[in-house]
Structures are given as structure tokens and as C-alpha cells.
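I'd like to ask you about the structure that follows.
Here the complex is missing a single protein chain, while all its other protein chains stay put.
Showing subunit A:
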Amino acid sequence: MSYVIEGRTGAWEIVVGLEVHAQVISNAKLFSGASAAYGGEPNTHVSLIDAGFPGMLPVLNHECVAQAVRTGLGLNATIHLESRFDRKNYFYADLPQGYQISQFAHPIVGEGKVLIDLADGGQREIGITRLHLEQDAGKSMHDQDPTRSFIDLNRAGVALMEIVSEPDIRSPEEAGAYLRKLRQILRYIGTCDGNMEEGSMRADVNVSVRKAGEAYRTRCEIKNVNSIRFVMQAIEVEAARQVEIWESGGVVDQETRLFDSARGETRSLRTKEDAHDYRYFPDPDLLPLVISRDWVEALKAALPELPEAKRLRLEAEYGVSRYESGVLTAEQAVADFYEEVAKASDPKLAVNWMLGDFFAALNRTGKSIDESPVSAAGLSELLALIKDATINGKIAKDVLEAMVETGESAAEIVERKGLRQVTDTGAIEGAIRDILAANADKVAEYKSGKEKLFGFFVGQTMKAMKGKGNPAMVNDLLARLLAE
């Protein structure tokens, strides 16, 4: 499990903490009535508040607060009943107010923890330092004109949750697992869609390296990494860069860097001196945010079942394995689909078919579970036909394919194509006798000890019966007839 970089002077371990910016799912922005929807014609989702017009006052969107509290509860974190908003002052063209309203000294959510799943099946706990609410900035476009940058304020003022982890992460794999788990929790609760391509989830990555047992060394912050894969790559190359510096007698400077995915390297973002003097102070336009214990409890009571709890329940209720429960709960919709099928047919059969042929069919057609060409009821019907021995497993695979193609039900396809399993002893025995008679030489070989020919006879019989023989009966009868 432990990840180390073997340097010339020995092994180095890496220390990583992540700051994730997650865009809150809400209709309107954090402090204005403008739409928070992604996209939109430039500068149409903007109010005079977002544009920083003089005299405009921010009014807090209560739903954004509820979303932050829900997320905090999902991260097993302390909820602060009193929090405050501060101004973080800096100048940038896509920040019309000249400050970002954020929560610096008194965030709404305090310490929590996330349990991450590792490839070897193990789990590790990653600490959450805090979660606070803040405004997003607008968007600058630098490639539209040779001398000018274009500014679109649609995103300015949209609510973000900044979720800060403890420096508990020790490998690129753990960083990936942490981000996946965080995204899964946010999606389950419905507080962020976790869509990294659209920028609704972005990560700042703090990386340092050290020899085992040492205190922390200087860290660098890699800003705004927008995919899980890039976060993992950035950690790897940044850690290697720092090891090289320390080992050649240098000193790592604390600085902000960016990850260039095309070149696979991190580069210093030269910042002017004073750039990080944000001169935080309490926003005089906003009173302290006070929420009640009762309200928090009501939000908690209304939370959906979270991934880990769902996983344990599926294992207990349906007897699925640890691995299977992980796959089934990766998305809420998959777990819901599974439970519907498991209840209507057979839990074991359901998990085998979903993780096997059903997912394969989704992949082949490029559909998500929500757009599945076969409904949960449809799959249940197919599995019921296997269970009551109407069709065998081999035929069922063909039926599923036909269901995906035609949209017909399993029963319709079985009837139309005449795929009912043959369980009539006489019919099966007849088919076997024909095969044995036609292959007298092979029967002789079998009887003189070449027992692996048994599979050949099974294959020939099934072929003669167009795959419709009941496999168990074919095996039994064949064994009996060959022993005659």
C-alpha cells in the first residue's frame, strides 16, 4: 500500500492535501437572484450584484446554506451553528466586486472524515479540515483577440463549497480514491454534480515530500486541476521534482504552480509580491449566519442513504460480495436498479447479470443506466425465466441481446423465437441417442478412457437441440447413456 519514491539518498514519502471547489447545485446564485445554470449566452446570468455595481447589497440564498450543511453532514463533519462571511480582496478582471465573499475565520462546516476505498480492497480515513461557502469568479477568455481578454460574468457569484482535506493523502492512488469518494458523496446528496469537465468540481493540490518519520517539508500548491487523472499525474511529477531538488542540495520554495498536462510537468506561476495579501475582513454587508440545531437535524433526517451505508446494507440484505457492493453503489441509479431487479427475481442472479452481460450491453450501446434500453422490470422478467427454467443461461444471453436491439420483452422474444428450454426427458434422450449413434468411433474412444470427450458430446447434443436443452438434464442423461 505504501507509495514511496526511491531517490539517490533513500526512500521519500509524499504528503498531499486537497482543496476541492465544488459548485453548489442551486437555481440562483449565492447572493443574487441570477441563474446559476451552466452555460447560457454570455453575460445573461448576471445581476447588478454580481457585476459589482455600486450600492447593490448581497442577500444570502438559504438553499445554498442548506446544501453546505447537507454536504457537511455527509462528510461526518461538525456543523457550526454560527458562521460568518469575509471579504477576500484581490484585483482580477473577472472579479467585478474587487473581493470574493468567502468564509475565512468562521466556516459553516468544521472537521469531518471520508473513508476511501483502495484498489487492494482496503479502506483509509482521510480527514476533512473544513468546508466553507464562497462565490465563484467570472470567466476570462484569452484566445478571442490578440490584445484583449474577454469577460463573461455568468459564473460570477455562483455558490461554491471549498472542501479542504487534511494532509492525510500519501499516494496518487489515494488522491484519486479521495476525489472519487467525495464526488460520489456529493452526487448522492445532490449538492454538486461533480462534473469536472464543466468545471463544477476542481482541485487545488498541495504536495510535499519527506523522509519517513520527518516533520512536513515545504509544500507547493498546484492550482485548478480539472480531472482526477490529472490530479494523480500532477502529484507524481511534482513529488519527483521536489525529490530531485532536495537531493541535489536545493531548497523547495513554497509557491503556486500549474500542471501542464500536455507536457506532463508543473510550472511556477510567477506571482507578483503582495499578491497573497488578501486583507480578509468581515463583510459589513452581511450579518453573521446563524442556523438552528433543529434545522440541521431536519436536514440530516432528510438525507438519502449514503454510499458506505448503502454498501453495507446491500451486502447484508442481498448477500453480495464486498467487490460487488462497491460496483453497485458507485452510482445511486445503479443501486436502485439492482434493488428493483433483486427483489423481483433473485439477488445472486441479478448481481451476476448486471455486472456481466447487462453492463456489457450498456457499454456496447454507450448508454448510461438512466437511458438503459432494458428496464429493471424487463431484466427481472428475463431472470425469472431463467429461474423457473423456461430458458437456460446460454439462451438468456441471446434473449438479452435481442431485448436491447428490439425493445421487446423477454417473454415475447422467447415465444417468437421458440427458445423455451427443453426439459422433456424423452426429447433430450432422443437427441443424445442420435449423437451417440452418429459418433460411434468417439463413443468407443470415450469408453476406452478418453473421458474428456464428454464435453464434445454435450456440445453436439446442445447444438442439435439449438441450444435449448436443459444443461443439467443433458449432462445427467448423457452420463447415464454413455455408461450403458
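Rule of thumb we're sticking to: a residue touches a chain if its C-beta (ideal position, glycine included) is under 8 Å from a C-beta of that chain, and two chains touch if they have at least 3 such contacts; residues count from 1.
Keep this in mind: contacts and distances are computed from a predicted model.
Peer 1: Just to verify: the chain that's not displayed, which of "SpoIIE family protein phosphatase", "ABC transporter substrate-binding protein", "Pyruvate dehydrogenase E1 component subunit beta" or "Aspartyl/glutamyl-tRNA(Asn/Gln) amidotransferase subunit C" does UniProt list as its protein name?
Peer 2: Answer from the UniProt record of the missing subunit chain: "Aspartyl/glutamyl-tRNA(Asn/Gln) amidotransferase subunit C".
Peer 1: Which one, A:His21, A:Arg84, A:Arg257 or A:Lys397, makes contact with the chain that was left out?
Peer 2: Only one listed residue reaches the unshown chain, and that is A:Arg84.
Peer 1: So which of A:Ala11, A:Val59 or A:Ala377 would be touching the chain we can't see?
Peer 2: The one listed residue touching the chain not shown is A:Val59.
Peer 1: From the list A:Pro282, A:Gly326 or A:Pro347, which touches the chain that is not on show?
Peer 2: A:Pro282
Peer 1: From the list A:Val15, A:Ala28 or A:Ile101, which touches the chain that is not on show?
Peer 2: Touches the omitted chain: A:Ala28.
Peer 1: Tell me which stretches of subunit A touch the chain missing from the display.
Peer 2: Touching the missing chain: residues 26-28, 32-35, 40-48, 51, 59-65, 84, 89, 91-93, 140-142, 144-153, 274, 277, 279, 282, 286-290.
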